[in-house]
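One chain of protein is taken out of this complex; the other chains stay put.
What follows is subunit A.
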Amino acid sequence: MKLHRTLVTCLATTLSAAALAGCGGSDDGDSSGSGPVDLSYWAWAPGMEAVVDLWNEANPEIQVTVREQAAGDDLVTRTITAAQAGEAPDLVQAEYQAIPTLVSNDVLADISGELGDEVAEAFAPGVWQQVTLGGEAVYAVPQDSGPMMFYYRQDLFEEFGLEVPTTWDEFADTARALREADPNRYLTTFSANDAGLFAGLAQEAGAQWWTTEGDTWRVAIDDEATRRVADFWGGLVAEDVISNEPMYTPAWNQALNDGSQIAWVSAVWAPGTLTTAAPDTEGLWAMAPLPQWNAGDNATGSWGGSTTAVTNDSEHRAAAVEFATWLNTDPEALAALVTEGGVYPAATAAQTGDALAEPPAYFANQPDFYALAAEIATGTAPAAWGPNVNVAYATFNDAFGQAAESRGDFAAALTTMQQATVEDMESHGFQVAR
């Protein structure tokens, strides 16, 4: 099986190299009769088809077909199932935190052999580390990233005489001051329905949830840094100075739209969400760096962001890697990703590129939006993911949902999350350091 795969890969490499060398402007070089290579690509980024069309026009020998199967976690499940049946697509969009899960299920190919050395240079080290899992192998090419920021209603901050918080202590004071000024408003909410936000906040504080030592995993979800974050938010919820309602509900949309909530701790993609959630407040929001634990730092976490990965089922690994490299490092492709899909590219050069010269339409009042974003992104803390992020996230939803609802003990919820994650790993035979 393995031999067969290697053989196929070698063959594919040779063929596509020959095709590349041979085509050089005309199609007649391809006399092998194999025709163009067809690659299937499962992705959910909006506008991806338009970007892929650019590639298909320029590369008749490697044709890529985008299939919108599902998004996020659902796509991970679907890809794993497809891989078990030997039917996984050639390429798949995968979020950073899903990579260890996919690698552990033997879905993703190690593409370090096919990938050019210069590709790693295009990305920030903290981003690149997430696709190598800290080893020699490379499992994906980063596509977009989600550095976290603080979004607030500029007009209402002025109205209530609030300062934009630069530290979390100031953030807490701002939340209290607003409640005193107007008991019908909250600064923001702690939502238990998206663990990605909490994970990003923990990264900012310096958390490394999964690390390895030799053949042993170390799970540190309830480490000091994360505990600090949990206690901080738990305290604010218990004090009733921030709301405990979940995000992404019609009620939440309304709260953002009518000013019942006047700030949102979010990531660089927030303008897109705000456009649909709070359409009436366009131009009233502003973006600032995330509050810091130590005054004067420039740290932030990541919320969201994804990669392009090649699967083991792909019979054209070299072609797939070539496409993934183009999609995520080529200036033309990146510009198209920004304009067509509104993604925030992970490639550092593109973050200050022409495509991002203009602020998002919703933030037309903040012309330096992307310049500020690029500056914030330089402080992105590295993230460390493990093979059962899904279990940890699901436990987060339940344990923190309960804690938020009862305005109860966030530290206990964190302990539950740690224990459930470790127990799940141990029950599958992972060696976990206690």
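Quick note on the criterion: a residue touches a chain if its C-beta (ideal position, glycine included) is under 8 Å from a C-beta of that chain, and two chains touch if they have at least 3 such contacts; residues count from 1.
Methods note: contacts and distances are computed from a predicted model.
The listed options are "Heme exporter protein C", "cysteine desulfurase", "Sugar ABC transporter permease" or "Phenylalanine--tRNA ligase alpha subunit", and the UniProt record of the chain not shown names that protein "Sugar ABC transporter permease". In the complete complex, the residue from A:Asp73, A:Asp297 or A:Asp330 that touches the missing chain is A:Asp73.
Only one residue in the set A:Asn298, A:Asn365 or A:Gln431 touches the chain that does not appear here, and it is A:Gln431. Contact with the omitted chain, checked across A:Glu68, A:Asp110, A:Asp169 or A:Glu315, is made by A:Asp110.
Where subunit A meets the missing chain, the touching residues are 2, 73-74, 77, 80, 100-101, 103-106, 110, 133, 137, 192-193, 212, 215-217, 244-246, 248-251, 254-255, 260, 312, 387-388, 390-391, 394, 397-398, 401-402, 404-405, 424, 427-431.
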